[in-house]
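For this view, one protein chain was removed and the others were kept in their places.
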Amino acid sequence: MRVLAVAGNTFREAVRDKVLYVLLFFAIIVILGSRALGWISVGQDLKIVKDFCLASMSVFGALIAIFVGTSLLYKEIDKKTLYTIISQPMHRYEFVLGKYFGLVALLALALGSMSALSTAYIFVLGGKLNLVFFQAALLNFWKLLVVTALAVLLSALTSPILGAIIVFCCFVFGHATGVFLDLPPQFNGTFTKHFFEVIYYCVPNLDNFNLHSEAANDIPVSLAYTAWALAYGTAYSAVLLIMACLAFEGKDL
Amino acid sequence: MAAIVTRALSKTYKVIGKAAVRSLRGLDLEIAENEVFGFVGRNGAGKTTTIKLLCGLIHPSSGGASLFGEDIRLREARRLVGYMPEQPYFYEYLTPRETLTFYGRLRGLSAAQRQAQWDRVAGLLELEDIADRRIRGFSKGMRQRVGFAVALVGDPPLLILDEPMSGLDPIGRRMIREAILRLRDEGKTIFFSSHVLSDVEELCDRIGMLVEGRLVHHGRVDELPGRRMKEVEVSAEGLDGAAAATLVARSAGHRQIDQVHLFRVADLENANALAAEILAAGGRIRELQPVRESLDDFFARIQQKEAAK
Partner (left out) sequence: MNPDVPAPPRRRRILPALVCAALCFASAVGFQVGADRARAADHGSSVLYLPNEHLLRHATAGLNTVIADILWLHCIQYIAIENREARNFTWLETMVLTTVRLDPHFKDAFRYGAMFLSALKADAEASTRLLCIGIPDNPRAWELSYELGMNYLMNRRNEPDARRYAAYYLGMSASTGLASEFVATVAARLQGESNLDSVEEDMWRNMLESPDKVLRELAERKLQEMQIREILPVLNQAAAEYHKLTGHWPETLDDLKRVKIVDKDPPDPLGGHYFFGPDGKALNTTLLDNEKKLQQGVLEQVVRDYQDKHDRWPDTLDALVKEGLLKAIPANPYPGQAWKYDPAAGTVE
């Protein structure tokens, strides 16, 4: 109930701050970008449209998650709006979770609308969509759950600018964790290899949620994989959120 | 049961790379139910720190406190308190009605209860005419009213107000003052900090004074130890010129307004003697008034004393 109240308020704040204008940019980028590139391609208009849709969802979603997420708690502390809230009979973690879920609701709305726009656009162009496109869109959203959780954690710890830089680096790097496993064969059996393996499992692996290539080329992805990736995202977000709650619990405001 | 009890409550702010700041040192305080308690001290004396500790915004470094017997670190304690921060900040994009609904939900009130709360609070603070405008465009006084309203949501028995009257115009001050008195009559306990001493003097049953994180005085306004009678003013009329001249020579100060003479003497003893002489000279006593040291003077003296220690 209290979590819902905070979440609802966070959602309303973001909406009244016109964060959803990002949808407009999404539409412009997708339509202009895919149109401009589509006409010189070899029978690839629809693939390019799908690529643009999914990549724009990932990028714009991440932008919302990073910029709104990293200032989520910090802004409340900085503007002292928090004083009257924390002094209410509620746990601090309820506040953190409320903020998180408020932003997640916003992202759900944003990505849901983007998916709907993409679907409509692709249908208008005469294409058809397979299940894998929606799997890719869902995993895109799940990726943003992890990114948002990380942003919330950092917003409890640092200033929004530093937080945004860190989350952005993690976003880029999170897609590249595969390099830790793709070591050249001369590392086989060495300590370094095991060390990198440990790191591989510690850092968030955002490439798990990247089905763009499969979605655009209609390569089916098993439901088992989707389920593993969803479970992974949920568990990792939970880790980050618990850490965010702990960090916020002991904070002097 | 006491509304607020603190035991050796201390707070030290530690920031890495900077010297620790001891904001509050061993505060022992007990505030009875249905009392209006004024908390005074200069900026940085630890008033806000104390209030934040009581409201659970910061955690004590040592010592503890309870509100109506509930440990301040527990959520249950915060159900009993309504808090208005100094310069209350709210979500700018909400209207007062939405703000109060939000805080009502945080307190777990049902929709009907929230409506009842709104009716009560809006009536008390005259919020109806600004109910549906966004806070973004509000003046200081309007914000202060919303802040007070938020503190009242859920009808908590204890109100903790941080500088409730700072920066308000006279009408705003009067509204807050009347609200405090009304709430006191309803049986609430009110704990507020201020550096405007006339407000404290007028409203409070008791006051506490902080100097550099230490409670240096604590007691009824009229019983504060060491608050001295400075002098006594005797006002008389019907004196002729010669008699008046003799009396002026005997008093510590004299002013004349039309036919009224104001004599100032050191204490009541002298005042009584002077009064007898006035009567003897055929004059008439209009008024005999002890002039106490003002709270401002009193605090300035205490501060100097503490600083000297």
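Labels A and B are assigned to the chains in the order they are written; within every chain, residues are numbered from 1.
We adopt the following convention: a residue touches a chain if its C-beta (ideal position, glycine included) is under 8 Å from a C-beta of that chain, and two chains touch if they have at least 3 such contacts.
The structure presented is a predicted model; accordingly, all values stated were derived computationally and were not measured.
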item: Selected from A:Ala116, A:Ile161 or A:Val179 as touching the chain missing from the view; value: A:Val179
item: Hidden-chain contact residue, picked from the options A:Arg2, A:Lys99 or A:His212; value: A:His212
item: Chain A residues touching the omitted chain (full complex); value: 37, 40-44, 47-48, 51-52, 54-55, 58-59, 143, 171-172, 175-176, 178-179, 182, 184, 201, 205-208, 210, 212-214, 216-217, 219, 221-222, 224-225, 228-229, 231-232, 235-236, 238-239, 242-243, 245-246, 249-250
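Quick note on the criterion: only the chains that are shown with their structure count from here on.
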item: Complex contacts: residues of chain B adjacent to chain A; value: 13, 52, 55-59, 75-76, 78-79, 81, 83-85, 87-91, 93-94, 102-103, 105-108, 147, 150-151
item: Residue ranges of chain A in contact with chain B within the complex; value: 1-2, 4-6, 9, 12-13, 16-17, 79-91, 250, 252-253
